[in-house]
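Omission of a single protein chain aside, the complex is shown with its protein chains in their original locations.
Let's turn to chain A:
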Amino acid sequence: MFKKDATPGAKSKVKSSAQRAIRAKVLEEYPKLEPYIEEIMPKKEQLDLVKLPDRVSLYTLNNHPLFFQHMDDSFLPHLTLVHKYPSCFNRLRIDRGAIRFVLSGATLMVPGLTSAGGRLPDDDEDEEGIYGGGEDGMEELEAGTPVVIEAEGKENACFVGVLKMGTEEMKKVRKGQACEAGHYLGDGLWTLNLG
């Protein structure tokens, strides 16, 4: 989504009614953010909307990016936000070999998740139960769900996007594209200069 360097377009203030709606939508999509939402988007502070190329809207607070949205799709968290609150999102993990492809903007492929180093929901090797959906991180995730992708041997996530294939199906077919184009470390959204 942000393979090219982007320059931020017009910035405008978000009306407080719209701000409330965004907050509600974010919580609906990411209920585990509830305990932190007030420190992420304080009710009394002003959110800004920055227009980005290809009809992407980026919401920022004091020039710090929080969430972005392509047209009317789901709100997706900026990776810096994911790094601050990692367990509040549905997470999967790719193997080490897939990292360099994801970081160069290639589509995330299913084998990167189904291989030994990858993690899908309810994986026996995932002792802490951190990968997958639901409270315990065991639930399968359906196509269309926003996910955060972590990487084998790394602490911080490297990708945010929307699943193109459900995790149950991935385990069966073990090939194909796993995610729609999203936001990865080092992409145009990551390097965006918000001043």
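Assume a contact is a pair of C-beta atoms (placed from the backbone, for glycine too) under 8 Å apart; a residue touches a chain by one contact, two chains touch by 3 or more; residues count from 1.
The rule is short, and it goes like this: contacts and distances are computed from a predicted model.
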- Message: According to UniProt, what is the chain that's been left out of this complex called? Choose from "Actin-related protein 6", "Intraflagellar transport protein 25 homolog", "Translation machinery-associated protein 22" or "Coatomer subunit gamma".
- Response: "Translation machinery-associated protein 22"
- Among A:Asn63, A:Gln177 or A:Thr191, the residue in touch with the chain that has been omitted: A:Thr191
- Message: One chain isn't shown here. Among A:Gly9, A:Pro53, A:Gly117 or A:Gly166, which residue touches it?
- Response: A:Gly117
- Note on the structure: Residue positions on chain A contacting the omitted chain are 35-36, 39, 80, 83-88, 95-97, 99-100, 103, 117, 128, 130, 152-156, 158, 185-186, 190-191
